[in-house]
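Removed: one protein chain of the complex. Kept in place: all other protein chains.
Note that the chains are named A, B and C in the order they appear, and that numbering of residues resets to 1 at the start of each chain.
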Amino acid sequence: MTNKEVPRPIRGIIPPMVTPLADRDHLDYPGLEKLVEHVLAGGVHGLFILGTTGEGPNLSNRLRRELIDLVCRQVAGRVPVLVGITDTSFIESLNLAYHAGEAGAGAVVYAGPCYSPIAQAELLSHLERLVRELPLPAYLYNIPSHTKVSFAPETVRFAADSPQVIGIKDSSGDLGYFRSICRACAGRPDFALLIGPEELLADALRAGGHGGVCGGANLHPQLYVSLYNAVRADRPDETALLQDRIQRLAERVYQVGEDQPSYLKGLKCALSLLGLCSDVMSEPFTRFGESERKAIGAHLRDLGLLK
Amino acid sequence: MTNKEVPRPIRGIIPPMVTPLADRDHLDYPGLEKLVEHVLAGGVHGLFILGTTGEGPNLSNRLRRELIDLVCRQVAGRVPVLVGITDTSFIESLNLAYHAGEAGAGAVVYAGPCYSPIAQAELLSHLERLVRELPLPAYLYNIPSHTKVSFAPETVRFAADSPQVIGIKDSSGDLGYFRSICRACAGRPDFALLIGPEELLADALRAGGHGGVCGGANLHPQLYVSLYNAVRADRPDETALLQDRIQRLAERVYQVGEDQPSYLKGLKCALSLLGLCSDVMSEPFTRFGESERKAIGAHLRDLGLLK
Amino acid sequence: MTNKEVPRPIRGIIPPMVTPLADRDHLDYPGLEKLVEHVLAGGVHGLFILGTTGEGPNLSNRLRRELIDLVCRQVAGRVPVLVGITDTSFIESLNLAYHAGEAGAGAVVYAGPCYSPIAQAELLSHLERLVRELPLPAYLYNIPSHTKVSFAPETVRFAADSPQVIGIKDSSGDLGYFRSICRACAGRPDFALLIGPEELLADALRAGGHGGVCGGANLHPQLYVSLYNAVRADRPDETALLQDRIQRLAERVYQVGEDQPSYLKGLKCALSLLGLCSDVMSEPFTRFGESERKAIGAHLRDLGLLK
Partner (left out) sequence: MTNKEVPRPIRGIIPPMVTPLADRDHLDYPGLEKLVEHVLAGGVHGLFILGTTGEGPNLSNRLRRELIDLVCRQVAGRVPVLVGITDTSFIESLNLAYHAGEAGAGAVVYAGPCYSPIAQAELLSHLERLVRELPLPAYLYNIPSHTKVSFAPETVRFAADSPQVIGIKDSSGDLGYFRSICRACAGRPDFALLIGPEELLADALRAGGHGGVCGGANLHPQLYVSLYNAVRADRPDETALLQDRIQRLAERVYQVGEDQPSYLKGLKCALSLLGLCSDVMSEPFTRFGESERKAIGAHLRDLGLLK
């Protein structure tokens, strides 16, 4: 299979796809198929699987490989597929990257070693060794809430010296940090600057970002694509209205109940209410109970997403 | 093979064994054999493999399985073998636990899911689900610097309601926390309370702890066993002198250079200088260079461990 | 002087007033007078002096007292004046509160003891002792970035058992926390729930908040008052457009340069460019240099705030 090449920089909306599960170690096959088509039909510009929203590191190696195969086959080059390879083990990350390369993915996404705390100097040399052996280009993935380390702007700049490193997804939630990496990478116009948290989407695009990796695009891909287009076309009033709709969606779907992580539980619950896929979660988490499900149903009706 | 049963509570010195490596994905076989015999000859009361000192989560699944097989075979029931199963994925942790059970290990050791941040309530119910399926009894392993979550004393107490949970290793470095779990588990005298940081060994044993999981016991097992015996026999002056020797060893071996983690780099470097095993490290880390190696050599001579 | 009583709950926009300084220990008197009139002319619903934006804890006790006197006299009951009394010393906090009471202030605002780390149980009993002696009603002020402690929702609920505690200002920046205190205080409809960060103003008002304590209201008070009115009147499109204008103001004014705290430096710089007051800062900070000042000037022109 020919790998779908990734534009440099990639631009637009690249949803971090949730992983539909039948049980903790098996895929929900019909759900997966439906979800992929639903998202592609919304006009997205890429698909990112096995990220944090995709519960990547929580899944077994077997299931991760199976998911890569199925998604690459189904997408079949319609958009580039990005594959998360974050793991505690360098060898397992490499193994996944090779599997992704053979399956036809366009790039890998790496958040760093996620067990041992690490200093910036060691992180940079570790990245250099990893990138040198990867069969695919790579995006960095900044998510210090999970990895305990933020890629310092200088680390990003030095990593960007390798043409194999083609962008970064920032899920820090800190717009100041995002701006600082925009400045740090100003000398490499083909380096993609992607924002994670959808609450910051319009702000990040205005600050020089190229796109968004927004969980809500699993649910309502057109909304995020429309916001992206409005910013590109410099239509500020439309931008404001669309960002406000995203804000309300995030508020109603990601912040229900006291159970954590309410973001991921809410998102999977909403997808299940829309009939797209199962809401089963992988360990260490469990899906929402009845009361939260009812609340989310009501909110989806308010938002006009459910009848 | 019959599994070596673990005493309840296990008492004494249980070294967290370093993993001798020939390269990043292959064992240093002669080094492994020598190290196991060296440690056992020092009179230790158990062996803990694939912990943080053992670089467990950083190693490939294949290598982890091979190490379990080789160590269990070589130890052959002389002491209980405890196996670290910490991973980002519940399924992979279970898989490792089954492998350990078949290889003849005595127990597993689990630090929690190490990618997704998790709240105490979810952590407890996750533990309950895991323990129910484990083929071996389990120790909790508190190391918030790596997992981002500390087992709250109430979580430990509730987890201890299951007879399959037989102890905890605390590597928080916070003696106040250690005391609070001693109090929380006062009702289960068969529950082992083990301290990680060797700087706190005497203090923790005096506070009601049953043993130590001290990295330095790879290097000089008798020293730690002697301190354990001195506390048990209530010989305060000998205790003070031995704890001070441990303090000086830690100072000279674990705090050389600016590279992190200086503890693990220093320990592997010292083992290599003593001719016990290679100092190759797994990613994301690299071994010490010449100047640090010289400094550690000089310190080992000062300490009388090298001629 | 009669104290201007505070509505229960207070509702609307209550700017955290910056303190115009001539030098590090003297007020900029004409600037102060102009700024107070500028803000009141914008239709705000109260004035909060000596908060974090007001550099309260950084100022000498003498200057704090002088500011209280001057502001209360100038406002003269047109809106309630809230006075920050946060200090490392309980006695100094009490002294300030008495001074505020005599000067005609409506309430005090207290963030907790800001030197010693403190646990929730001690924090609650400390609050109870403080409130019992205060001559004015009090708002809690949650700003863990500065005080190292967040008022747990239960602490807020218990504190709200005293009728003297009449609300909370939350500057945590965590909307999930804000929602949880809304739920915790649902039983006391006269308890004001105020949000600090203006980026969250619309979201917080929709979540049940009563008002905002937004730094940008020093600069452009009508904008914030209009957003408040739009939410109250349930005009979602106008809300979205106004929140987006606030977002852009925050982006252009608070995030210039690398110097910290860019929020406060940018705000004072902008006020000085508008001719309202001096941009001198109290220790430990210094005002922006020429290049940042030029950048902010350009941004203010873009935003239509400066010709």
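The rule is simple: a contact is a pair of C-beta atoms (placed from the backbone, for glycine too) under 8 Å apart; a residue touches a chain by one contact, two chains touch by 3 or more.
Keep in mind that what you see is a predicted model, and the values were worked out from it rather than measured.
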{"item": "Where the missing chain makes contact, among the chains that are shown", "value": "B, C"}
{"item": "Contact with the hidden chain (one of C:V44, C:L123 or C:A207)", "value": "C:L123"}
{"item": "Contact with the hidden chain (one of B:E37, B:D190 or B:D244)", "value": "B:D244"}
{"item": "Touch list for subunit B against the chain that is not drawn", "value": "175-176, 179, 202-203, 206-207, 236-237, 239-241, 243-244, 247-248, 251, 255, 262"}
{"item": "In subunit C, positions touching the absent partner", "value": "24-25, 52, 57-63, 86-92, 95, 112-119, 121-123, 125-126, 129-130, 145-146, 148, 259-261, 282-286"}
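Methods note: only the chains that are shown with their structure count from here on.
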{"item": "Topology of the chain contact graph, where touching chains are joined (line, ring, star, complete, other)", "value": "line"}
{"item": "Chain nearest the global centroid, as defined over all protein CA atoms shown", "value": "A"}
{"item": "Intercentroid distance (Cα basis), subunit C paired with subunit A, Å", "value": "37"}
{"item": "Averaged-CA centre spacing for the pair subunit C and subunit B, given as whole angstrom", "value": "50"}
{"item": "Multi-partner residues of subunit B (each touching 2 or more other chains)", "value": "none"}
